[in-house]
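I'd like to ask you about the structure that follows.
Note that one protein chain of the assembly has been removed; the remaining protein chains are unaltered in position.
Each chain carries a letter (A and B) given by its place in the written order, and its residues are counted from 1.
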Amino acid sequence: MRKTSVLAALVAGVAGFERNALANEWNMPVGVTEVSRHVYGLHMTIFWICVVIGAVVFSVMFYSLFRYRRSKGAKAANFHEHTTVEIFWTAVPLLILVAMAIPATATLRHMYDATEAELDVMVTGHQWRWHYDYIGEDVNYFSNLATPREQIDGTQAKDANYLLEVDQPLVLPVERKVRLLMTSSDVIHSWWVPDLAVKKDAIPGFVNEAWTRIDEPGIYRGQCAELCGKDHAFMPVVVHAMAQDEFDTWLAERKQEAAAAASGVDRNWTLPELMERGEQVYGSICASCHQPEGQGLPPTFPALANNQALLDDLEHHIDTVVNGVAGTPMPAFSGTLNAVDIAAVITYERNAWGNDTGDIVQPSAIQAQLSP
Amino acid sequence: MTPVQRTVTKTLVALVAMVGFTIALVPLYDVFCQITGLNGRAASEPKAFASGNVDESRYVTVQFITRKGSGLPWRLEALDNQIRVHPGQAYEVDFVFTNYGKVAYRGRAVPSISPGEASLHLRKVTCFCFQEQRLEAGERVQLPMVFQLSRDLPESVHTVTLAYTLYPITDHMAASNNGAISQGGDA
């Protein structure tokens, strides 16, 4: 039969193509979790069912188009409506759908099976970065895009992980069930890592739950999947999965670092010290909205350079950074930055770009606001 | 009436019905959330404790997470971040609110529960989240939250996370209906 051989050739062609080394870049990744493998299997099953149905339907169609051309003298028949045929082509798709629904239901149940996790991480979406908080461990940090501006603007060559690299990835142990609690501090974001087959929306005011159990150590990259404003394309997700003992060491180091940072609160900082630190914080946290030179993007994001209302009122400035402004994109940083970073960035904003107020804000003054 | 007028009248009635239905969808959604536990909405209403024995053989971890929205110089913390509970038993957890601003503010802690199905089995008789709070400048108050996880909590749930996000209340906002329907407790 010519029809079957065409079909076979088509299937073989696509299958050969899939086995190709390109598979990763052309298809959904198989991933590194049990769930992601299930999802991949489901995806391929449905795909092949569609290919087969498509091949059958389109062969009949193109056969008819070819065979019954009027230019070849085809005379039209005049048949229409045939109950048996119509019942057949309603019932068969229904059966195929049931066959698809069974494995899909099983996979979905598995994804929703929230048995006890060994590690809980709170993932908070911000415009436009992720914040990770290891619950009960006193370790939390922002994860910012690490791709330099020059690469985006094309003045510098782009590296391999262009737009998929961050300053501090989410570090997770392998072979442990990790519960990810998702929320957002502003608009809706969506945390997605294809290799883990986890995609969950981070919704302001509400907590969503997802889990993963990574089988292989490695670095897995993903992106925010829900339009969240102008830098939606620039808030990647990077997960670094490592063995449990390495993870423990890493976690201990992070705790020490956090403690060291906290100890810097009590001493007196000089203006150059604060300016240096502040420039760093400003660049990674504030510049995406208020712009690198503090010029802002009015009307949504006000300018900080030469903003007289801001410069005249230090207390208001501190209050804005610490507590945010309701009904605007300005978030409260009291829960996400430490006192040193907040003091440094305020000092920087009050002395950079011609804002030469000379004001110095000491971390100790901020700390008082964070925990009275 | 001409037949055209009759048809147009009927379509307009259907249209008005759909407008009404749209308005009704907002409270209907709340009812839907109460029933299914979606978004942990059920946690913002007081409920009477379910009677019955305490399941001493089973432990469930309850985590408390406090977060803060923009524009409120407050701090909210749970005195215990995590407790282990038996389903059926009542517990009290204390939360501390502090206003370190220079003036009085009003705020509300909006609850959310994960996993969503747990919210159907969480019964709170007392919670600061049932109403708004007003704190004078520099005021610090300790408020209790008394809850019970009912015994019919599904076996698969081992950890329940209760998150409270603090939001300011402006007069503007308080004066207007927020779209949520209020349902009396069944206590």
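Everything below uses one rule, namely that contacts are C-beta pairs under 8 Å (C-beta built on N, C-alpha and C of every residue); 3 or more make two chains touch, one makes a residue touch a chain.
Basically, contacts and distances are computed from a predicted model.
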Chain not present in the shown complex, as UniProt names it (candidates "siroheme decarboxylase", "Sugar ABC transporter permease", "Aspartyl/glutamyl-tRNA(Asn/Gln) amidotransferase subunit C" or "Cytochrome c oxidase subunit 1"): "Cytochrome c oxidase subunit 1"
Options A:N78, A:N268 or A:Q308, residue touching the unrepresented chain: A:N78
Identified contact with the non-displayed chain, of A:A146, A:I188, A:L314 or A:A352: A:I188
Residue ranges of chain A at the interface with the undisplayed chain: 24-29, 38-39, 42-43, 46-47, 50, 53-54, 57-58, 60-61, 64-65, 68-71, 74-82, 85-86, 89-90, 93-94, 97, 100-101, 104-105, 107-109, 111-112, 127, 151-154, 158, 160-164, 182, 186-188, 190, 192, 194, 197-201, 203-206, 208-209, 221-234, 297-300, 326-329
Touch list for chain B against the chain that is not drawn: 3-4, 7-8, 11-12, 14-15, 18-19, 21-23, 25-26, 29, 33, 36-39, 41, 44, 69, 108, 110, 116-117, 165, 167-170, 172-173, 175-180
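Keep in mind that, in the parts below, only the chains that are shown with their structure count from here on.
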Between chain B and chain A, distance of the C-alpha-averaged centres to the nearest whole Å: 28
Of all residues in chain A, those that touch chain B in their complex: 113-117, 120, 122, 124, 135-136, 179, 181, 183, 185, 204-209, 319, 322-328, 330-332, 334-335, 368-372
Parts of chain B lying in touch with chain A, wherever the complex brings them together: 39-40, 63, 65, 67-73, 75, 81-82, 98, 100-101, 110, 112-115, 138, 140, 156-159, 161, 163, 165, 167-168, 170
